[in-house]
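For reference, the structure I am asking about is given below.
Note that this is a trimmed complex: some chains were dropped, and none of the rest were shifted.
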Amino acid sequence: PRIGVCYFPEHWPRERWATDVEQMVEAGIDVVRMGEFSWARLEPERGAFDFEWLDTAVELLGEAGIDVVLCTPTATPPKWLVDDHPSILQEEPDGTPRAFGSRRHYCFNSAVYREETERVVREMADHYAENPHVVGWQTDNEYGCHDTVRCYCDDCASAFREWCRERYDGIDDLNETWGTTFWSQRYGSFEELDPPRHTAAEHHPSRLLDYGRFASDSVVAYNRLQTDLLRAADDDWFVTHNFMGTFSTLDSYDVGEPLEFGTWDSYPTGFAQDRRLGPTTPDRLRAGDPDQVSLNHDLYRGENGFWVMEQQPGDINWPPHSPQPGEGAMRLWAHQAVAHGANAVCYFRWRRCREGQEQYHAGLRRQDGSPDRGYHDARQAATDLADLDLGPVDAPVALLHRYDDCWALSEQPHSPEFDYWGLLGAFYRGLRGRGVQVDVVSPGDTLDDYAAVVAPSLHLADESLADRLGEYVEAGGHLFLGPRSGAKLPGNKLQPTLAPGPLTDLVGGQVDQHESPPETLTTRVTYCGESYDYTTWGEWLDAETATVVGRHDEGVGDGKPAVLEHSTGDGSVAYCGVWPGTDLADALAVALLERAGVAHSERFPETLRVAERDGYTWVLNFGSDPVTVETSGESTATWLVGSETVPPYGVSVAEETSAVDLSVTSE
Amino acid sequence: PRIGVCYFPEHWPRERWATDVEQMVEAGIDVVRMGEFSWARLEPERGAFDFEWLDTAVELLGEAGIDVVLCTPTATPPKWLVDDHPSILQEEPDGTPRAFGSRRHYCFNSAVYREETERVVREMADHYAENPHVVGWQTDNEYGCHDTVRCYCDDCASAFREWCRERYDGIDDLNETWGTTFWSQRYGSFEELDPPRHTAAEHHPSRLLDYGRFASDSVVAYNRLQTDLLRAADDDWFVTHNFMGTFSTLDSYDVGEPLEFGTWDSYPTGFAQDRRLGPTTPDRLRAGDPDQVSLNHDLYRGENGFWVMEQQPGDINWPPHSPQPGEGAMRLWAHQAVAHGANAVCYFRWRRCREGQEQYHAGLRRQDGSPDRGYHDARQAATDLADLDLGPVDAPVALLHRYDDCWALSEQPHSPEFDYWGLLGAFYRGLRGRGVQVDVVSPGDTLDDYAAVVAPSLHLADESLADRLGEYVEAGGHLFLGPRSGAKLPGNKLQPTLAPGPLTDLVGGQVDQHESPPETLTTRVTYCGESYDYTTWGEWLDAETATVVGRHDEGVGDGKPAVLEHSTGDGSVAYCGVWPGTDLADALAVALLERAGVAHSERFPETLRVAERDGYTWVLNFGSDPVTVETSGESTATWLVGSETVPPYGVSVAEETSAVDLSVTSE
């Protein structure tokens, strides 16, 4: 695995560049990303391209043996371009333009902006085609950042009409699929369609879902424009994009389709402050929530692995608060990424920037050029990891994730506490607490190789999905379904039958009632003889062929079934109708793993995680106290990095043991 | 009393309709509301009316002995109409249109929309005139829902100018009534008037109050357009409108004037989450706050009683959280409504809708057509109530309510906690906790028949009001006034004298000072020897002819008078200068009832309420534990429904006793 860094030579005097490169080499950095946001530097006036500075930087790096990844600079069209074509600006639902001054102000459906994009990307691609040091490209930057996937401008209105025209077999098909009889929302023609702009109350959920799909597809098409141009210029380099963490408005599978591999931008102590996967504890403020971070590693990991394109290097500028990470945390995160399949970890950024919006964002070097906390961590990580030659992660369990479900549930969460990623995280944490490796996959992917499949919420379902899952279970697979599964058709209408609709036979039961209780109501279930808290969402189930293994034991639904199990074919299906607390999620995970014959460990504390890749086992300590582990059974760990006692925010790496054989002896 | 349901046959296959009707009959339903929001189905293209489907549904219901109430579909103009006339859209104070996509997007002052309304209403009315099954009409739906009474468009600007021109005797009269010398707000002519659009700070309160009056009057005029057309077509049917609960921007007295009777839409567990009448306790999450609900029953009850046009049938979609109602709660609510004078309770809706914005709203049947929790409750309610032939409610006490006061206090609450309906509820709860029936009436109504009158805040007052109240008291009436009474002139200027202005002689004292303390300040009064908490609002009073019966006993105002009593004529007047906590509200109510010679019960717990109508007494349990009651004195209850032990969320109905003779023996 490689350690890299994001570098902006244009922000520093040219005299400094050689020193920078020297210090990178000293740290073990062998890949550098450049060019992001540099449009105004590359083309200060229309047509007057200036590549000289970037050529020089590429050359300096290349000579030092460092590979270069370039970025297309399209996330920040320069002021002259915006002034030439103000129509490229995105618009809010109330019609306010998103003006020049930050970034991502362009509309993906602007024909004018697509032309400008073609112009600049072709120019750059042609210029660097055959350059021996440029090994790959990142398109644009963090599509959708600052809630910019969805735009409500007139260009988007036209494009949305076209998108619907192609998707539907005439306007009656759209009316039927959406269900527009409700509140007289019938459309007489595709010409009548508009973006869901500001209205008096909530919008039609099917219109919102399709607008969400359309908006994501608009990014996909825009990105494809770039990848096609880049490949046309040189088909040796790779093309990727840097996605964001637990991001809710863009289908990363679709965007990722033409990419060699995905990358993402990881900021653990920032994410921990969004409270989506749990409370912001002091430990998480110092090192992040390991499960929140690795859920993204596992999501963006594909056939060719993945990169962390931006790794948090120290304190950062954008969360509500900016605590200093724990001592060593920047190294810990690199190890965690690699353990979960990363082939490169690139810190963002080389040096704290003295100008603009990110002055409160650390780099590996401080603003005066001296080494920052992250520099030492990055160097140590490079030392630790440089010689490891690692194959892929092998996960026995799949977690199903689909953006359509995310969008449908985000538009109608039906509770202020219901967050799609939070629900995924709840079940994911149950598995990771038991040392199990997890692939995050789409339900369209092949599931045959997984002993167990956890689907926290396959909210939209049709017969073909039911068939695929049925075949999986029939062949011996063990399927676990979470609440709200199968409730809706793909068009975001309720199923004609009770939930889980087409999954009913598989589950062996149905949903009688649901509720979204506030925290002031006590909500508990008894599962396999133990009593557990749950929150946010509860269903009362009716078992048909399934066995009731959990029941509500509080309040109006007291005694109603809450968790079902159902042996079918050579496998089994479990359905859990509540949003589990951490203890219930653990118990559910253990039961599933045992049904599926998947080995698991003792339960690790929430700040300790163990990950495995290609015969290596990482013990990752996200807490402020040292932890000692021991190996159970016949395996005996050989420690390549560290030892059985892992310091605060520290990491140890072993061979000849496995995650599930480890347990904590002291804390 | 009748049990009814809201039905949308257009959402379901025609083959199903006969089954639906059969199941309605089985449940004891004998009235059905239809047609709401169906404009696009009735007129899919301009002029191409299609009544066939609705005719069929009416006929099916009629043949089964079920009466039909139709709705005008004007709450949801179709997309083709909006596209023909975008000018009909309402506008926000900042000018943003309220676009197509939800409902209520039309401006009440759009001449174009009034023409469209005339067209569609006349067409429907003519079509169903003489139809033997159509017994009445509901105009539109929930005027003002989603905060749409007030619009800020140019049509409203013109209409507001006209409204002011008619109300005032020249622009100088307006300037004087509003008081426009302040901050140079003088108008030179009516042409200079505008809606109170976005401005840097708060708006002039007199301008706001008149804009609120104008906006309400705009709805009144718009509704009158509809009622006139409906009556012109057939004067046998009744015409009503479905109002909303504790609604703050529409004068339901004015809108109700041309209606045979009022109806309203009751969602107890949703209302309980607005915290306006008190904290959202677990009991209220399961069954609502009985006083919050019945305050609305008593408000909308008129000479011809009232209907609940939409009764919550189970879980609902719009509050922050959606807990399942307690077992039996849907029956409890029907009984409560009938006890408070309802002549029909129509559940909303027949069947959970599979499409659009209300998929998370239960019906009496589930989405697959099977019976839902509410279906069983509705059927039991129909069985319980079908044979009761009930006359009107007879209430010894009136609660005064006036929208002008609501508007004036809502524009200048002078404390984040001061909510007009919350203040009404505080005093209302005191009365209801003692088993007393209450009429909610306007101060313009005749008060002669009431032994006592409670006016939580007659904030705006003039001499004629003072005269009316004086005559009432002179003749032996007992008047109770709450804080902020009489402080302002009808134009929303302060009185020239201290509060309560023209009511000063009646009260026998004045307001020296007022304050709105935050919760962090301890605020208590001693009233008749006991110490009580109060919150939100406190006044220091000066007694003149009145007796001081309550004094502040904390803080800066320690020892200042807080409650006055004053015998005058053959009656009495009490003035309470604080927003009472529940215990003080009870003590004040008891003292008033005793002065007025109105019988009252022991104090019931907040989850138990007793109501009386025409010789029948309902014991309504809104709590999660059973309650046993006994009859005191010589009366002995005969139980028509249930018994003296009322189960959780249950109800018993007795003859030969009265609310004030009952007391709780166990809880």
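In order of appearance the chains are A and B, and numbering begins at 1 in each one.
Keep this in mind: a residue touches a chain if its C-beta (ideal position, glycine included) is under 8 Å from a C-beta of that chain, and two chains touch if they have at least 3 such contacts.
Everything numeric in this text was worked out from a predicted model, so none of it was measured.
Of the identical chains making up the complex, 2 are displayed, while the complete assembly in this file numbers 3 copies.
To be clear about the criterion, only the chains that are shown with their structure count from here on.
Fitting subunit A to subunit B on C-alpha positions gives a rotation angle of 120 degrees, to the nearest 5.
Inter-chain centre distance (subunit A to subunit B, centres taken as mean C-alpha positions): 48 Å. Only residues 10-11, 37-41, 44-45, 73, 76-80, 83, 90, 92, 94, 96-105, 145-148, 280-282, 285-286, 314-315, 317, 320-327, 352-360, 366-368, 370, 373 of subunit B touch subunit A when the two sit together in their complex.
Listing the residues of subunit A that touch subunit B in their complex gives 94-95, 178-188, 192, 194, 196-207, 412, 414-416, 488, 493-498, 513-518, 520-522, 540, 555-557.
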